[in-house]
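Excluded from the complex is one protein chain; the other protein chains are retained at their positions.
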Amino acid sequence: MSAPAGFPAGPIGGRNIRRRRATDRLMRGLLGLAALLAIVPLVLVLAFVLIQGLPALNLALITQSPVPAGFPGGGVAPAVVGTLIMVGLGTLIGTPVAVLAGIYIREYAGGRGATAIRFLVDVLAGVPTITIGLFAYGLIVVPSGSFSGLAGAVALAIIIVPIVARITDEMLGLVPGSVREAAYALGIPPWRAIVRVVLPAAGAGIVTGILLGVARIAGETAPLIFTALGNDTVSTSLGEPMDALPLRIWVYASGPYDSWHAQAWAASLVLVLLVLAFSLLTRFILRRRARSRM
Amino acid sequence: MSVVPGQPDRIRTLLSRHRPRYGEPIFRGLVGLASLTVVALIAGLILVIAQQSLTGIAHNGLAFLGGSDWDPVHQVFQALPFIYGTVFTAGTALVLAMLIGVGVAIFLVDLAPAWLARPVGLMVEMLAAIPSVVYGLWGIFVLAPWLRDFVEVPLHDTLGFLPFFSGNPIGIGNLAAVVVLTIMVLPTVAVVSRDVLAAVPISQREAALALGATRWETIRIGVLPYARSGIVGAGILGLARGVGETMAVTMVIGNAPVISLSLFSQGYTMASVIANEFSEATTNLYRSSLLEIGLLLLMVTLLINAVARLLIWRVAYGSTSRSVLA
Partner (left out) sequence: MTAMTDGSSSSLPAVAPDALPLSRGLPLGERASAALEHPAVQVEVGSLHAYYGRHRVLRDVTFTARPNAVTAIIGPSGCGKSTLIRCLNRMHEVTPGARVEGEVRLDGSSIYAPGIDPVVIRQRIGMVFQRPNPFPTMSIFDNVVAGLKLAGIRDRQLLDEVAERSLQRAALWDEVRDKLKSPGGALSGGQQQRLCIARAIAVEPEVILMDEPASALDPISTLKIEELMDSLRASYTIVIVTHNMQQASRVSDQTAFLTVGDDGAGYLVEFDDTATIFTNPRQRLTEDYISGRFG
């Protein structure tokens, strides 16, 4: 949209029009370069995870337990099982609290109160996840005297709460006021109107928010170090140490064996596919919704 | 139109019999309790971690913050190397991420056509979705060797006399940590800045364009000043993320408690020392000292986050939920 050649320059320093145009071109080039720089890492990381992970990706990886260090073969079954259990339980614990909190923020708190709680929820979302792991350690591991899948699940639940709470809040905000009014005008008590009319109307958006939260906690490592700890055998007991994919990737990546490295790449591929599929799906749905509502 | 005698009265009676009495207060209590839980979590985080670090606080005293000796065998726990490492890596990464991230944001909002802005924006958001541990894995096996061969060695050979490029270039170390952190902080900065820039009224741009300003001048005069505090907020938010980032840094920084200006040196951060040494920490005091570092980390990031949110809210109120996702 730069002015065509010969177009009289405006009052902003008409003298140096040539230099101004050069600056303009230079800056636009640099900004484009920044965009390019930003997407290069994504492409590189995805490419390497795919190239390195694919060869080691097989059924044994997710069905077999680890073999003694340095031996070939084996898999990361305990990590797959542990991740499923802890992410599942964490979601189960975290999302009801989060959705209810989101409802309170949007439907009940009122102007100032809503702003204050939103602020705190946003702050909670920014807390390093490793400190949430420490919290769960002090809250559950220390009193119970044992690292456990439960402690890991609780840590993950705390991480998913602010994500889902804010999404719920926003999605409820997209439900037109006329829907609430229609319900109130029928003599339906507010809470019934919210639960049976407003919440379903925001349902798809909230579900996608939950999926996004699941994708996030599925990739978390730091909060599990002091809670779930890790485990070489498949364990489904919540009271005992439990393995998780990110934990396993960390251990294998830091170890000296090629077979470990190969499995770390393959496990990363599984994790990345899972997380990206979830995030992409949710983002598309969220975007469609946001647009169709406005 | 058929008339059913008594029908209206029947329904009215039915409805009056179904009038709920306690539903509303119960539900209100329930949702209120849930949001109270969320708020209480923040307090709980601080209290529990503080309580767990009491032993450390009592034993380590103020030297914890000022000394640079970390010697678990002799029960000396001083956190300066980690504080330094965190500030050094997160600070450097933030500068780089701001340069690139704000550039991306401007590009997406003001320059790129929609067909380009959408996929590029999505890809930047995807950067945030990749788990930290995967960046770490990539950092160890791809980035670090590449940095060593193509960046560190040439820099060392030509500019080795500078303190930043002194020491032994082995790939694993501060530089790798800075690069990985930059990548991870970048989406936060870019996404929040994008939302802030998008919130700048069109009239601001039109005013500048109408004066005959070029595209860049319009951005510089009409857009950036208006968005400044929001962009600063985006940066601070990115800082919080960088300070708290754990796994990827732990995997590539080398984990040695040294204070060095050199990008080639190994280092340690607050988050990575907790992650890395927790399972080795067999004594009560050792663990408690690690938790003390956790407490410090928590307080610092809480503060940084609060400041960032306030700054962003002033510009783009309500649009921060996207940064929660990013």
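Order of writing sets the labels: A and B. Residues in every chain begin at 1.
Please note the rule applied: a residue touches a chain if its C-beta (ideal position, glycine included) is under 8 Å from a C-beta of that chain, and two chains touch if they have at least 3 such contacts.
A quick note: this is a predicted structure, and the numbers were derived from the prediction, not measured.
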Residue of A:Ile188, A:Val234 or A:Leu276 in touch with the missing chain, whole complex considered: A:Ile188
Hidden-chain contact residue, picked from the options A:Val179, A:Val207 or A:Leu280: A:Val179
Sites on subunit B contacted by the missing partner chain, in the whole complex: 1-5, 7-9, 11-12, 14-16, 18-20
Touching residues (missing chain, whole complex) on subunit A: 110-111, 176, 178-189, 192-193, 196-197, 200-201, 203
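Just so it is clear, only the chains that are shown with their structure count from here on.
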Touching residues on subunit A, where the partner in the complex is subunit B: 1-3, 9-12, 14, 20-21, 23-24, 27-28, 30-35, 37-39, 41-42, 44-46, 48-49, 52, 96-101, 103-105, 107-109, 117-132, 134-135, 137-139, 142, 158, 161-163, 165-167, 169-170, 187, 189-192, 194-195, 212, 215-216, 218-222, 225-226, 229, 246, 249-250, 253-254, 261, 264-265, 268, 271-272, 275-276, 279-280, 283
Touch list for subunit B against partner subunit A, complex: 15, 20, 23-24, 26-28, 30-35, 37-39, 41-42, 44-45, 48-49, 51-52, 99-104, 106-108, 111-112, 120, 122-127, 129-138, 140-142, 183, 186, 190, 210-217, 219, 237, 240-241, 243-247, 251, 271, 274-275, 278-279, 291, 294, 297-298, 301-302, 304-306, 308-310, 313, 320-321, 323-325
